[in-house]
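Contents: one structure, followed by commentary.
Every protein chain except one is present and positioned as in the full complex.
Take a look at chain A:
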Amino acid sequence: MARAAVPGGLSPRLAWRVGRLVEIRDETPTARTLVLEVAGWPGHLAGQHVDVRLTAQDGYQASRSYSLAAPQDGERVEMTVQRVPDGEVSPYLVQTYRIGDPVEVRGPVGGWFVWRPTDTAPVLLVAGGSGIVPLMAMVRARRAACSRVPFRLICSARAPDDLFYADELRRRVRDDAGLDVAYVWTRQAPPQWPGPPRRISVADVNTHGWPSDLAPVCYVCGPTGFVEAVADILVALGHDPRRIRTERFGPTGG
């Protein structure tokens, strides 16, 4: 764990390690959680990501970065991959990759968009679509560490069928004291939902976030437009920009 706790500076070259797929969980019709066993995995923090490298029979290689979906658990490395239409790597990982097959994994990477169980400030997590993945790792890390730090999570998804981890989120809200989850539906809301589908607004962040004077740490992850909008709202609501951490992904990921 020492290497992940002190990212950079002291670490030797990050090695490519061989991971094998040991478990698959379908999250939505187009997204799948992959659990790998990676021999020699050095450990990681919630919010970090890994590089995954695929090699074809003729030696052709392609690499992409994926956020880790769960906190450290021995040599198990978990990620949730959303199939990008026309992508090069994600369609393989979501549709073709089978239990027992190897991939190469390198990481963990990133030492900024992370939550440590020793952190004490209230936390606001704002997720757009598959941006929930690193934020779910934080929710799970909080649970695993029996942390009592107050967490609020705002999830924006297109429709109930597009929401990752839906059952577990319901369970966590019931079982994890101090965790609140609010939802925003952009295309199709569940039955009995008050109001039509819409994009996240100042009112959502104001109602379901924290007042700025509590000095929470805010983590925002999602598509670029979503992150820009939410970060601007947080700044307008008086949050210190230095306490707003963002991770964006464009339409080009694969």
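The working rule: a contact is a pair of C-beta atoms (placed from the backbone, for glycine too) under 8 Å apart; a residue touches a chain by one contact, two chains touch by 3 or more; residues count from 1.
Everything that follows uses one rule, which is that contacts and distances are computed from a predicted model.
Name of the non-displayed chain as stated in its UniProt record, restricted to "Molybdopterin-binding protein", "Sugar ABC transporter permease", "Nitrogenase molybdenum-iron protein beta chain" or "Acyl-CoA dehydrogenase": "Molybdopterin-binding protein".
In the complete assembly, the contact with the undisplayed chain comes from A:59, out of A:40, A:59 or A:238. Mapped onto chain A, contacts with the missing chain fall at residues 7-9, 11-14, 16, 18, 53-57, 59-65, 88-89, 92, 96-98, 101-104, 109-113, 224, 228, 231-232, 234-235, 241-242, 244-246, 248-252, 254.
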